[in-house]
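Here the complex is missing a single protein chain, while all its other protein chains stay put.
Going in written order, the chains are labelled A and B, and every chain counts its residues from 1.
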Amino acid sequence: MTYWIGALVVLAAALGAALSGMNEYFFYAAFVVLQFVVLATAWNILGGYAGYVNFGTAAFFAIGAYTAVVLFKWLGAPLAVQIVAAALVSGLLGFGVGMLTLRLRGIFFAIATVAVIFIMETMMVNWRYVGGATGLQLLRPDVIAPFDSYTRMLFAVMALLAVIAVSVARYVQTSWIGRGLRAIRDSEEAAECSGVPTLKLKLFACTVSGALMGAAGAPMPMYLSFIEPASSFNLSYSVSALAMPMIGGTAHWLGPIIGALLLGSIQQIVTVTISNEINVLVVGVLLVLFVVLAPDGVIGLFKRWTRYFK
Amino acid sequence: MDSILQVTGVSKHFGGFTALSEVSVDIAPGERFGLIGPNGSGKTTLINCISGSLRNDGGSIRFEGEEISALPAYKRTRRGIARSFQIPRPFRSMSVIENLLVPYEYVAHLKESEAERQAMDILRQIGLAERAHALSNQLSQVELRKLELARAMAARPRLLISDEAMAGLSGSEVDEVLKILFDLNAQGITIIMIEHIMQAVMRFSQRVVCLDAGRIICEGAPDQIVRDPGVQRAYLGA
Partner (left out) sequence: MIFSFDLLFEALIFGVLLGCFYAAVSIGLSVSFGLLDVPNVAHPAVMILGSYATYVVASYGIDPIVAGVILMPAFFVLGILIYRFYYEAFEKRGTEAGVRGLAFFFGLAFIIEVGLILAFGVDQRMAQAAYIGSSLELGEYRIPYRMLVAFGVALVLTFALTVYLSKTFTGRAIKAVAQDEPALRLMGANPVRIKQWAFGIATGVSALAGAMLIIVGPVEPALDRLYIGRTFCVVVLAGLGSMTGTLAAGLILGIAESIVLMMLGASWAPAVAFGLLLIVLGIRPQGLFGR
């Protein structure tokens, strides 16, 4: 119950901020961080709970963005419809990749997700309707009242998506599905022999994860007023979506949020003060450091320290 | 009396290597059945084919009259076949009792409170009740072996396969585990025991089969098996 109260408070705060007179830059930056909350949370459903590493977040994210563009260009669809369609398409993609490779060992699934990035990117590069390699400019529709700017509205939408994503992750984690996924992660063979339908659960996690990533991608074209393959399929989405939960903690739905807030903020600061390349290097180094030294992430460290002081 | 498990002509190949070759065996309901053989003879492969961890390449496996060779392992568990693993595979991130909740939720589909109640019953029966909330990665060897059996029991099987549950245990620990298996059998559960500890196999089994290089070389009562020259050759070498 406390969770839902908290969620409503967060939504109210986001709405309040969007309607306030705050500096426009805040919404640009916050949008990106919230987007990473969704991506990290989505990644963790399969990666953290079930133990199957997805390197291809960029593909699911970008396909969500491209689905939104297609619906917008072809039908003039409103943002809500774009988001739902993006979730469906990316979810289907997740299901497809899962059917192909989740029967095999984890590393084959991981490599297959890299393959998906390349194949999807190659397809978008060769598709003129969505702009091909050079990309497409998009004209934003009129702002829906009561928001003053489109960016503010996108911020509020992304806040809603973040709450939805976290709620889904929390449900999966605490339900019987979550225990089954943990059993798969701990010992897949023993789980199967304990009656857990491992393939079905993995497919479920993969599909839900992909769908949420697609939903996160849908507002992106409107955010930039532009879409192109190189930046949409950027590998740094994949690295961040993986690094944030591993840094925050993969066992709990709070982990990806902590990781996204922490790493997202660091990224914003470093990019602005130093350079984009150093920013990416920092993410990589932090990932390796945490994976080696603090495998349970920030949450794990926190637990260890509180136990130490008791 | 109809067999509870009918293995007919089962073979399994790994590339060029034949692990099992035309293995056939019938197991009666409620039987205490021993499976022995030297290392590499195919015992665990046979168990894997029965439980579904592996698919057999040829032959048929019928459980309670129905063909199961095409079923994935989790469906076979739901039908009533459970197994423990030779090297214990606990769910490390979970406590002892949580480990049992997995089969309770996925096989018996019980609600958590009812599952916890029944899980505690099993833990009491098996002697792990005080460790119920300990993390499973903190257990001793014999406790892990017991957890393996407890988790298999939580699936409420009619056929339980115990894969070297006593390896590396002391004399009194072997007796503990053996008593648990006897008690389970008394409740009507058919038990297949794979063991190297001969005295345990002899005390426990009503019938014993010996595998060597993927084939059955001898089948019969325990005292028969022990005296069979083929069995002695298999274990001691030509």
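By definition in this document, a residue touches a chain if its C-beta (ideal position, glycine included) is under 8 Å from a C-beta of that chain, and two chains touch if they have at least 3 such contacts.
From a predicted model like this one, the values you see are computed outputs, not experimental measurements.
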{"item": "Touch with the omitted chain, as defined above, among A:6, A:78, A:146 or A:295", "value": "A:295"}
{"item": "Identified contact with the non-displayed chain, of A:15, A:100, A:138 or A:224", "value": "A:100"}
{"item": "Sites on chain A contacted by the missing partner chain, in the whole complex", "value": "47, 51-53, 55, 100-101, 104, 106-108, 110-112, 114-115, 118-119, 122-123, 125-126, 133, 185-187, 235, 239, 242-243, 246, 250, 277-278, 280-281, 283-285, 287-288, 291-292, 295"}
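Basically, only the chains that are shown with their structure count from here on.
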{"item": "Between chain A and chain B, centroid-to-centroid distance (C-alpha), Å", "value": "43"}
{"item": "Residues of chain B defined as touching chain A within the complex", "value": "51-53, 72-74, 77-78, 82-83, 85, 89-94, 98, 101-103, 105-107, 151, 154-155"}
{"item": "Touch list for chain A against partner chain B, complex", "value": "176, 179-180, 182-183, 185-187, 189-199, 251"}
